[in-house]
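Every protein chain of the complex appears in place save one, which is left out.
Labels A and B are assigned to the chains in the order they are written; within every chain, residues are numbered from 1.
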Amino acid sequence: MTEALALHPDRLFPAEERTRGIARDLYDSVRDLPIVSPHGHTDPVWFANNDPFANAAELLLTPDHYLLRMLYSQGVPLDRLGVATVDGKTASDPREAWRCFAEHYYLFRGTPSRLWLDWIFAEIFGLEIRLSAETADLYFDRIDAALQTAEFRPRALFDRFNIEVLATTESPLDTLEHHRAIRESGWDGRVITAYRPDPVVDPDFPGFSDNLRRFGEMTGEDVSNFGDYLRAHEKRRAAFREAGATSTDHGHPTPFTADLSRPEAESLYSTILGGDFSAQDAELFRGQMLTEMARMSLDDGMVMQIHPGAHRSHNPWLLQEYGRDKGADIPIPTEYVRNLKALLDRFGNEARLTIILFTLDETTYSRELAPLAGHYPALRLGPPWWFHDSPEGMQRFREQATETAGFYNTAGFVDDTRAFLSIPARHDVARRMDCAFLTRLVAEHRLDEDEAFEVARQLAYDFVKQAYAL
Amino acid sequence: MTEALALHPDRLFPAEERTRGIARDLYDSVRDLPIVSPHGHTDPVWFANNDPFANAAELLLTPDHYLLRMLYSQGVPLDRLGVATVDGKTASDPREAWRCFAEHYYLFRGTPSRLWLDWIFAEIFGLEIRLSAETADLYFDRIDAALQTAEFRPRALFDRFNIEVLATTESPLDTLEHHRAIRESGWDGRVITAYRPDPVVDPDFPGFSDNLRRFGEMTGEDVSNFGDYLRAHEKRRAAFREAGATSTDHGHPTPFTADLSRPEAESLYSTILGGDFSAQDAELFRGQMLTEMARMSLDDGMVMQIHPGAHRSHNPWLLQEYGRDKGADIPIPTEYVRNLKALLDRFGNEARLTIILFTLDETTYSRELAPLAGHYPALRLGPPWWFHDSPEGMQRFREQATETAGFYNTAGFVDDTRAFLSIPARHDVARRMDCAFLTRLVAEHRLDEDEAFEVARQLAYDFVKQAYAL
Partner (left out) sequence: MTEALALHPDRLFPAEERTRGIARDLYDSVRDLPIVSPHGHTDPVWFANNDPFANAAELLLTPDHYLLRMLYSQGVPLDRLGVATVDGKTASDPREAWRCFAEHYYLFRGTPSRLWLDWIFAEIFGLEIRLSAETADLYFDRIDAALQTAEFRPRALFDRFNIEVLATTESPLDTLEHHRAIRESGWDGRVITAYRPDPVVDPDFPGFSDNLRRFGEMTGEDVSNFGDYLRAHEKRRAAFREAGATSTDHGHPTPFTADLSRPEAESLYSTILGGDFSAQDAELFRGQMLTEMARMSLDDGMVMQIHPGAHRSHNPWLLQEYGRDKGADIPIPTEYVRNLKALLDRFGNEARLTIILFTLDETTYSRELAPLAGHYPALRLGPPWWFHDSPEGMQRFREQATETAGFYNTAGFVDDTRAFLSIPARHDVARRMDCAFLTRLVAEHRLDEDEAFEVARQLAYDFVKQAYAL
């Protein structure tokens, strides 16, 4: 039995008719605004080469850790989903993987993945029946056929999605050649990079010593001393700025920051370089580097993003067999008030600096993040992230952060995704949920209607451009 | 002045008429499904002997820690409620206790106890006016009269409640004689046991050494060494399996787990046996035993339940005067990501194992539990427990867990109660609240209606049978 796939025009709006009318009007006013995607993990090579995407499974399933996670949790082996092991073996071919996914599509009921995928199926590929075991091949073939056509090439989709600017994220060790290729291609899509220095900042990062060595080679700096190491960062930041970057990104286990004296920092750096460092040394170095990065941001104007609080690769067997980013990262309790103090003591009062805070620990919205962002000029709140980039997650964020931080200390929507096709779907969910929140304020006479329209536009478009200096 | 007692057929459904219609339809489809109660604390002797229950106070008030807690918090001495002191004195007779309860019934406004009790009064005893000081005697007499009749004997109520299976919880030291009596009685009600080894696993359990000694005697094992101690568990687990058990239950202070080498575990066990152990030793032993229990579960197929995070008997004066389980257990912050790691590193990838996690710390729903259950094949989420087994608690659970764990990593409803008469009321609240949640998804076009009906049935009936292997 097959069921219709139809996106309801009023999805995610409150059910009550009069209130829904307000939501509709607000949403109509922002629906067609361009997409600004200031932070994410799409691959610049797509836009540099503009090659066709491979097939449904490799495009939509295998790289999506939200999907792998859920399917794996219900006993589906990653082999069946076409995920390669670290030694490169892939047990399932793409069509088989897709069929397995389709059989289990019911698992995503009530999750944001379902909303995003249904949008992709209906809006991008024009599918009109629901994905299921019965329709798996139909989907696979229809998507396959579409991907062969010019309209489904990366640049064509970028234009069709009405993307004004899209940021990717690169390591300091990246040559940025794809971004150069994009700029030199004559195509007018704006794809920029962002500076994510974890591989050369986090002593626990895989391959840290080798990374440092290459960092020195790329920059011509003698990274065996702290001063030159910092200069190497400055040089790469300048190169990233040339490739359009307006932001840096820091994925630390905690938001701990430090502000050591120069001799202390130099000595710590030596310890780290020596390789015989404790977990505490590593944490201290990461914390010191956040403060150094803030200092550099004051000079070069780059916005800082801090994404803390994930226990990466919680499942050692999975890491060993299939590698990172397969859905085994788990949030941990995160503390901001004491952890950020060193950095804020130094730079928190700088209105020229923008640090955007993210969290995987929702308890911090009302307790820590909104009070901090509602006071320090240097702070802004990023939108709900990762597990919380979902209708309920967005509602909780607005309900818990707005009364203390206001709307104006928030940074607009960030999709943070590697799933390129889902970008419009994610922005659409965010716009709908923000309009639904504003609708409630209007319906309960907590905000005037003219103000709600202004804020709706700011949440959908203006704030993100301001916060990310785009 | 007396007021009517009338259960509204649409209770707990959203107020808006069109939406309420969806809720009604969903609920109608699950209302009459049999009750599966896979975990609780009813007394098997009730069903073995089928004697009449005593009276309203001894049946409904004195054993209910939810009621004692609230009344005590408002200055009502436990003596007045007919609660015996540890040396056996009871100050108030049942009718007096009931009157005192009735006078204070208004205290339960807005609490789940009120919902459960009103259901019991109206549906089981046919009462049509609200409980109050004025109606206390009427209630007492009406209930008394009913309890003398055959239709109010335990087995008759069991049948009337449409219970398909009911699990009680026993210590390894229990002879299981009542379960044997039930099976041999010819009555066809399915009452099974569950294995709760805390008395011989938790070194801080009252009477631990004596318990161990009896554990050895019952099993014929020399529990002075770790290997035979584990074998004693295996024997009792086998006996429990014969008495129908499909699950074990672990009520530890934290979900800490350990995976020691065999010599380390043996050495720790010796330390514990010696009696001169630290709090840390006790925690380590409990943690090690969770991993041992998981190993045994892989062999015998028993589902593990972990119920962590209660500070038991927080009030020492009350404990001394009246004993345990009088409403003085208080939740504490609970951490799962690091605590469960040893067990998950060992067995988390086993799809044949089911570990059902419960919590008293709601902050872990979206931060830890849903991400863990949304990844590890061995994990499922238990429903809201204890303080959170309530309409708002259930709503928060679905709102905070579903988007990351989905519906399919949850384990259906568990009443976990010793209040036998409240079982249908509790399942009714759960079914209504789950339907209300699904209703919102349907009304906001986040889930198709055909899917909502399927999920409603799964939440009410299928999931619990699957999760508990019933």
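The rule is short, and it goes like this: contacts are C-beta pairs under 8 Å (C-beta built on N, C-alpha and C of every residue); 3 or more make two chains touch, one makes a residue touch a chain.
Please read all numbers here as calculations on a predicted model, not as lab measurements.
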Inset, instruction - Quick one: say which of B:249, B:361, B:416 or B:434 touches the chain that got left out. - result: B:361
Inset, instruction - Decide which residue listed in B:171, B:225, B:254 or B:315 touches the omitted chain of the complex. - result: B:315
Inset, instruction - Just name the one of A:322, A:376 or A:468 that touches the chain not displayed here. - result: A:376
Inset, instruction - For the chain that's not shown, point to the residue among A:33, A:91, A:138 or A:337 touching it. - result: A:337
Legend entry - For subunit A, the residues touching the chain missing from this view: 14, 16, 18-19, 335, 337-338, 341, 344-345, 348-349, 351, 363, 366-368, 370-377, 379, 399-400, 402-409, 440-441, 443-448, 450-451, 454-455
Inset, instruction - Quickly run down the residues of subunit B that touch the omitted chain. - result: 3, 7-8, 10-17, 69-70, 72-75, 106-112, 115, 130, 311, 314-318, 327-333, 360-363, 387-388, 390-393
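Following the convention adopted for this analysis, only the chains that are shown with their structure count from here on.
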Legend entry - Distance between chain centroids, defined by C-alpha means - subunit A, subunit B (Å): 40
